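Working notes for the structure below.
Omission of a single protein chain aside, the complex is shown with its protein chains in their original locations.
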Amino acid sequence: MRSDEAQAEPGEAAAGAGQRAPRRLIARDQLGALIQTLAGSGYAVIGPTVRDGAIVYDEVRGVADLPAGWTDRQEAGRYRLERREDGALFGYAVGPHSWKRFLHPPAELLWRARRTEDGFAVEAAPPSPPRFAFLGVRACELHAIAIQDRVFLGGTYRDTGYAARREGAFVVAVNCGTAGGTCFCASMGTGPGVSAGFDLALTELVGDGGHAFLVEAGSEAGATVLAGLASQPATQAALAAAEAVVEGARAGMGRRMETAGLKELLQSNPEHPRWDDIAARCLACANCTMVCPTCFCTTVSDRTDLAGGEATREKRWDSCFTADFSFIHGGAVRASRRSRYRQWMTHKLAHWIDQFGTSGCVGCGRCITWCPVGIDITEEAAAIRAQATGPGKPEVTHGDA
Amino acid sequence: MSAAAIAEPMLPRPFRVVASRRETGDTVTLELVPLAGSVPDFAPDQFKPGQFNMVYAFGVGEVPVSLSGDPADGGRMVHTVRAVGAVSRAIAAAAPGSVLGVRGPFGSAWPMAEAEGRDLLLVAGGLGLAPLRPAIRQALARGERFGRIAILYGSRGPAEILYREELAAWGQRPGATVALTLDHADAAWEGHVGVVPDLIPGVSFDPRNSVAMLCGPEVMLRFTARALLGAGVPAERIYVSMERNMKCAVGLCGHCQFGGDFICRDGAVLRYDRVAARLAVREV
Partner (left out) sequence: METLEHLLLEHPFLAGLDAALGRPLAGCARNLRFAAGEFLFREGEPADEFYLIREGRVVLELHVPARSPLVIAAIGDGDIVGLSWLAPPHRWAFDARATAETRAFGLGAGCVRERCEENHHLGYEMMKRILPVTVRRMQAARQQLLDVYGQHPA
């Protein structure tokens, strides 16, 4: 989907595929040391943890906070945690959270204004971004971050808050060993193995009585942290085992998206009957946009204190599924669920390519899993392809009376 | 991108209202100047015809409003605002002396350079005359650079005609024609009654060597563009100004998307051949 070069973020020594740093092995307990090291360097360490029956991303203080021995079973409209037989720490696919929750938070103060004798004065929100260390970033999620980098940092106007949080972030990626039932990253070219965009990348090797991690540094900062851990050179057996882990995930991929010609297909089929079919099921609940790791839309919320002396503007996540989203004088441009789903899916898989040079989908499957009625973007794309009507006016066949 | 980037695009900068003129029952034209010292990088002549500002009424909210002044006027931001919602009502009600917030200018511009050496058709419907006014004034001020200049304007009724005196003055300029039409006239009206595309056959211009700039409700844009195509104006020399919901105005919030375009960043002025197919589809 994208070249490795394009994924490398600013200020990071990109680890090109040809010149990867030698990989090292660390024991399970060294993961705790890693968390301590990062926390000790001033990072807020965010990683997977079990809460309310799901694996979510939150602050982690040690290995004990990680979801040891848990996995997730996912299907369209279904998510359930189950016990694994081993004690794997990263033995799940992805949960309802993505890292955008931290880099592009659900609410952010933009400015504060107060009345003055001469009108009013506006003050920008003070920049005080926490430095995040993300532990357990999947390949699809690295791609999602790279996509949001393009959205927020690639144009004339940059999102300065995002830029600050992004520049300060330390990324510990994890190669996937377990594909979820709704995953389709292999067909999107975004996983399940990580290739770039990380400071450290882990492959969890568990079984045969052992539990260790193969570690690869992807940046200077990553190499420095790795050097501080107790590690050994990777054995041939460990390298082979790591490769098998990723291959296992690739083979277990629950779904597939055909991407050939997908942009043109969707852009030339705005009147496809399938949109009506989807509209009959879609609740316009916006879940898909909230869980999507690349959906970036926001609105602003202006508030004034009761005395009318101080006003604030906050930026908040918004969704193209709400009625307000497209409101202009008179009403909503996209009044029907049909038009809102069409907008979301066509934007994600087609317009995004025109806008940012990449698809907006990374194949993580969250929108499928967390849709309350189980609408499956891969199935919908396939259905539109199956009876595509081509560019121009829809072909309507009429039987003789 | 048609203009230099603004340093703090998300922060409204305080501007004082120095003049307010009532245009119609619900529409006023405001002139704004930056509050002394508060807007160091303000350069009013740097906006381009067709661009817009986000205008903020303290404690009420913010809406996009096109720039309707002439960059050459210097020192003033001119906005024609119709009071249709809570925010636009508050802005339209801003009396001289009061302070509004301004972010901008943003967006694409009318293709003034491309139009040089050609006949120019400026076609407006309703409030759509406001975003065209900077283009009209610039074209008339540099009349020698253009061929014939035709201003076609459709209004709902006689009471809703904007810039009434200026329209008359524009029509007096050598090489310029102004044609008005009303949806509903009264007995005193001696002009044309009907829709804007009907004015096109009455204007003399060379369709093969013209640039058309259209601003108004989408129905009017669709029918006018098709009439111009029918008259022989190539689609790539017809430009339309579009409206969609806007929040950030810098292409980051996603609200104003129209197919692959962000109206705030790629528009509001877009070439017709780029958007014609989308204009035909409902609820894009």
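Some observations on this one:
Which chain is which? They are A and B, in the order written, and residues in each are numbered from 1.
The rule is short, and it goes like this: a contact is a pair of C-beta atoms (placed from the backbone, for glycine too) under 8 Å apart; a residue touches a chain by one contact, two chains touch by 3 or more.
Not measured: the values here are computed from a predicted model.
Touching the missing chain, out of B:Gly74, B:Gly97, B:Pro201 or B:Gly230, is residue B:Gly230.
By the touch rule set out above, subunit B reaches the unshown chain at residues 183-184, 217-219, 222-223, 226, 230, 243, 280, 282-283.
The set of subunit A residues touching the chain not shown comprises 326-333, 335, 393, 396, 398-401.
Simple rule for what comes next: only the chains that are shown with their structure count from here on.
Subunit B has its Cα centroid 40 Å from the Cα centroid of subunit A.
Touching subunit A in their complex are the following residues of subunit B: 1, 5, 8-14, 16, 35, 38, 58-62, 84-85, 98-99, 101, 243-245, 247-248, 250-255, 257, 259-260, 262, 265, 281-284. Chain contact summary for the complex, subunit A toward subunit B: residues 110-111, 113, 115, 118-122, 124, 151-152, 155-157, 159, 267, 270-271, 296-300, 302, 304, 308, 311, 315, 318, 320, 325-329, 333-336, 338-339, 343, 347, 350-351, 354-355.
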